[in-house]
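Only a single protein chain was left out; the remaining protein chains are all shown in position.
Now for chain A:
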Amino acid sequence: MADMAEYLLWLGDDALVSAQRLGEWITNAPELEEDVALGNIGLDQLGQARALLSYAGELLGRNEDELAYFRDDVDFRCTHLVSLPRGDFADAVVRLLLVGAYSEQLYAALTTSADERLAGIAAKAIKEVRYHVEHAAGWAVRLGDGTDESHRRMQDALNRAWPYLDELFDPHPLTDHLDGIAVDPATLKEPALQRITAVLDEATLTVPATQRVAGGGRDGRPSEHLGPMLAVMQVLARAHPGASW
């Protein structure tokens, strides 16, 4: 049960932290249509986070808000990629593409999880994630194959994000303990990369040759960006412990 809760935190925290970053875009997007779209995607991810954290919370005797607002950064289990600073619109598109391509494989695989509740959450999430990847792919192509400046910005954003991609696919003993329930992240790498490189090709962008960085998000070694993000996210809830909203 502890393993299952831990796994749900992996997925729930990735979704929650991604949603929080997308929330920062609302009122800041390049077009009103994108304020709507990024808000929409963030809202989907927040919905996924709530379903996953509620489930984890039931196993841990805590509710979704206790998990979101009253854990410190070292207790979060998200990967570093999702907590990177907001950056420019190219960063948002790249991250949405990379995380989306991973999530697309992940949730597709989880729809056949032996845990029925997790399979149900995945079945709902996969529909949303496919739309998110489509949206990101459309922008990646528009920007990569747009102007010289947009091409340069996209390639820069890709170079910045790429070292963090591998962490998503790192094998971990936890998924071995959840045989038939969880998915070995390593098995998602090839299909996800295929999806990503197909988009990058069409966008006339180059797959970066950069080395990966260490990661550690699944094991309580969060990025430096997570702490400040949580300081903002949790400030009001923590100022009124025990209050209802």
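We take it that a contact is a pair of C-beta atoms (placed from the backbone, for glycine too) under 8 Å apart; a residue touches a chain by one contact, two chains touch by 3 or more; residues count from 1.
Going forward, contacts and distances are computed from a predicted model.
For the chain of the complex excluded from view, the name given in UniProt is "1,2-phenylacetyl-CoA epoxidase subunit A" [choices: "Cytochrome c", "Na+/H+ antiporter subunit A", "1,2-phenylacetyl-CoA epoxidase subunit A" or "Electron transfer flavoprotein subunit alpha"]. Of the listed residues A:M1, A:A209 or A:A243, the one in contact with the hidden chain in the full complex is A:A243. Between the chain not shown and the residues A:W10, A:F76 or A:F89, the one that touches is A:F89. Interface note: of A:H80, A:R95, A:H132 or A:R153, the residue touching the hidden chain in the full complex is A:R153. Seen across the whole complex, the unshown chain contacts chain A at 16, 20, 23-24, 26-36, 39-40, 42-43, 46-47, 49-50, 53, 64-65, 68-69, 88-89, 141-143, 145-147, 149-150, 153, 232-233, 235-237, 240, 242-245.
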